[in-house]
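Below is one structure, written out as structure tokens, with a few remarks after it.
All protein chains of the complex are present and in place, except for one that has been dropped.
Letters are used for the chains, namely A, B and C, taken in the order the chains are written, and counting of residues starts over at 1 for each.
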């Protein structure tokens, strides 16, 4: 983990309200792993006060890219960054996806909405480990589907404007019904209702599954206790999304 | 008074840390008078929370210009405005300089630092009324002296990098000693210590004098009572800088 | 359009958004940019028996998300108000509530008596965040007995709505709200400013001439909301929510927390039409959410967890 003032290289549009911001950090670009995130201070001063967490989307030499959706003032400010600006970045944070796990041969990547963000790095990591990769992406409509830098992608949209009409979990289960895959493991990222659906599907199909969670964070580094994730088990206890996650094996948490 | 979202035309440099911002408002460009000010909301949101007051510097057709010094976060944000941005402007505010006063023939304009800002408009107004104009400008150094759009200018700098070495009041009194002027009236704008010096000079020389004051403002329109100016007289009482000023005849206030 | 009008202690208000005392002058300064007839009501600057010059400068300083003020209750005095300002206010088609400040209980009574006789005043709001000269300058509003006493003494003097504006600078605002209710007050206005301070480290002097001042603006909204929630659960009389409201969303939070109406203060300095926009935004929210009467929002907080202001684990 380090805190670095990183030169911004630019922001480009990647979909409806969706942008890619790239900045330079030699050190972080080397050390960051798929599933980890960066905590960005979008403005000096106190509006917004807290940093904003974003998954590492892609690495190009010493550049790091994040993919983001403009939803509030932090992301609105990010969109306005230009080459020459400097971004205060804390990272890499969190635990990487557990890709090294020998118990599977094919990674099933499921991304809903901006949940696609960590998947390109994840796909590379899986391929490096000799795993096969199948990717399922869901979005509201074609204009919000970001399939760049991913291979073997199956898509679903709520409005049917492209691909399967319906949600991405339906798409994946449909696909797996038709094309049985041996020794798969699911890696999913997206909104909570989607992750719940993924988890029940994984449980029902007895497929190992990791979900990458999202929620409010105060610090991103474990010092505020602001990001509890309820652990499975008889006694109420919590892990920290920022330090123990953001990705969790669904057997360990209450989702 | 109106509140208008005005298109920004651009920001240009006018000196060391000094910039000119121009924006379009057909209505305000018609109605604003020399000495009045505009209260700008530099950012949406609450950083900074309050508007920032600036004198009208110049009018070009439907454009209004302000001249400003970057001293804090409000002015730092203004500097970053670009063509295409929109600025929330409340104005024109305050009372114009009392130029119509028949009791003088020559306006002696004295500006210290950014106190030069209202002088170009004032000079035009005086000329329209058939008054002569002599201008004295002071600044820290040549790089902060903004003499554009002014005629008959005498300058002073603290470091002597250009013009008279010393303060602008010294310059003016020096000049008047050498070139007596009949029926003059002083209009001064600048930091408080300078205005105090101008006032004592004017009193000592028995020259009518208006000073344009500066200080914290909450609203700029008279509803917060946040900008008291102590009135001369036996009983403690205050005028409002924003509503009754910002320019005051020195006989009416305690300065 | 949802039903926005409602009755506050018998007084019909057009909508639930008023402008707060001390943040809209006497109602005549914003005419060019905002039509006061679109407001639920105007609350005047605090009026005292004698005119008050107010504090020397500096009276205002910006802070993170807020501002401190130390105006010193500068006002033209109740008599000049009646002569110079009330005639205009009578012409405005909205409720006018006179806010009263005083340094003795007798002075509160005297100011109210003067105004009670005047046409065009629809109600009173009592500012108890004033130093009590008899108690060595201790603020009336931090003493529950004093607040009860003021309410008791003023109540018989008017049949119009009597609102008491509470200070947040107390341990349990609920006690104060209950005291006002018990003495026949029609509503409590919650909150006045929080005591705050700023120092200029260059000169090592306080920024404000009075050292401390009152904090207002968005920064205090969470505190105000908690106080409104606490007060509204303690009493049956209406609670008027105040503190950091700049948008309809802010106002909705207060209504949902339990406020019957709201007041917009500091936001007027940034946009004199802020109150009008807030009122319109509340209507829009109701339309979009199929709420036929804004009243349905008041106190509609779904606080299933049931934790209270007092027992939550911070």
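Note that a residue touches a chain if its C-beta (ideal position, glycine included) is under 8 Å from a C-beta of that chain, and two chains touch if they have at least 3 such contacts.
Computed from a predicted model, the values in this text were never measured in an experiment.
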Contacting the left-out chain in the complete assembly, out of C:5, C:91 or C:249: C:249
Of C:195, C:280 or C:295, the residue in touch with the unshown chain: C:195
Residues of subunit C (touch criterion as defined above) contacting the omitted chain: 55, 63-66, 68-73, 129-131, 136-139, 142, 169-172, 192-199, 201, 203-206, 209-215, 217-223, 225-226, 229, 244, 249, 252-253, 256-257, 285, 297, 300-305, 307-314
Touching residues on subunit A - with respect to the absent chain: 1-3, 41, 46-51, 90, 215-219, 221-230, 235-238, 243
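FYI, only the chains that are shown with their structure count from here on.
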Reaching subunit B from subunit A through chains that touch each other, fewest steps: 1
Most distant chain from subunit C, judged by the mean position of its C-alpha atoms: A
Top chain pair, ranked by number of contacting C-beta pairs: B-C
Chain centre separation (subunit A, subunit C; CA means) in Å: 46
Centre-to-centre distance between subunit C and subunit B (centres being mean Cα positions), rounded to whole Å: 36
Multi-partner residues of subunit B (each touching 2 or more other chains): 46-47
Residues of subunit C engaged with two or more neighbouring chains: 64-65
